[in-house]
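Omission of a single protein chain aside, the complex is shown with its protein chains in their original locations.
And then chain A:
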Amino acid sequence: MSRPEELAPPEIFYGDTESFKYTSSTRVQHIQAKMTLRALDLLNLSPDEPHFLLDLGCGSGLSGEILTEEGYNWVGMDISPSMLATALDRDADGDLILSDLGNGVPFRAGTFDAAISISAIQWLCNVDAVGNDPKKRLLRFFNTLYASLARGGKFVAQFYPKDQGQIDDILSAAKVSGFGGGLIIDEPDSKRNKKHYLVLSAGISDRSVNLEGAEMEVSAKKDKRKLKKLESRKSFINRKKETMRKRGRVVANDSKFTARKRRPRF
């Protein structure tokens, strides 16, 4: 499937027809709801206190609906007028603001207790207009977001990165702005259902993010020589056979006798 990010800028791609299609699709609704709940789960906000949330790239308020159901008050920002119009039609409870995330978050310091963003920030990596520098826009976005969060405020963003480069750009911009945190990947082995969540916090909070079930990724880069030492005789032979097969050579078939030692005959 092609990426909508590659077709047109967001405010044009999400025109009237696409907004309607997007919002009325039960599949999209279901996925959005699931991701919003997961993001809230990661935020780990205390259930007894009221919270004021910011929804970045709120679109037609699919995620906002969940926020309202969970009892949060929220403000949504989006760049597409059609999406916001759809949100108005759907009677979204939060306030809606038409704004470009890359130009910053226009709120004064310490406004929000937390922020979420569902499938939005990958759009910031695009160059849609002359003079747009994705790195600058990301930095401006994270800087102003950091300022508008209360101390200890947390930000969870689900996004669809195109490649590792976009992940690195986003992570480094967040780090430069002062955020602490990292990336959580749900279902990393599935190509279809893989979901990236950026989990950040502005300063230290009393309740840290909920990292239950998360595993640290062990860095795959090890010394090549050490790896070779660790490799068994059998896996070495299988590896060599595989490379030869790839090169189109004729290679003996694998069997249970492959790489077995020849016993001396009596």
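Worth pointing out:
The rule is simple: a residue touches a chain if its C-beta (ideal position, glycine included) is under 8 Å from a C-beta of that chain, and two chains touch if they have at least 3 such contacts; residues count from 1.
Following the convention adopted for this analysis, contacts and distances are computed from a predicted model.
The listed options are "Vacuolar protein sorting-associated protein 11 homolog", "Multifunctional methyltransferase subunit Trm112p", "E2 ubiquitin-conjugating enzyme" or "Enhancer of yellow 2 transcription factor", and the UniProt record of the chain not shown names that protein "Multifunctional methyltransferase subunit Trm112p". Considering the whole complex, the residue from A:R108, A:K228, A:R249 or A:R263 that touches the absent chain is A:R108. In the complete complex, the hidden chain is touched by one of A:L43, A:L84, A:L145 or A:V199, namely A:L84. Among A:E6, A:E49 or A:D163, only A:E49 touches the chain that is left out of the view. The set of chain A residues touching the chain not shown comprises 49-52, 73, 75, 77, 79, 81, 84-85, 88, 93, 95-100, 103-104, 106-108, 110-111, 129, 131, 136, 140, 144, 147, 150.
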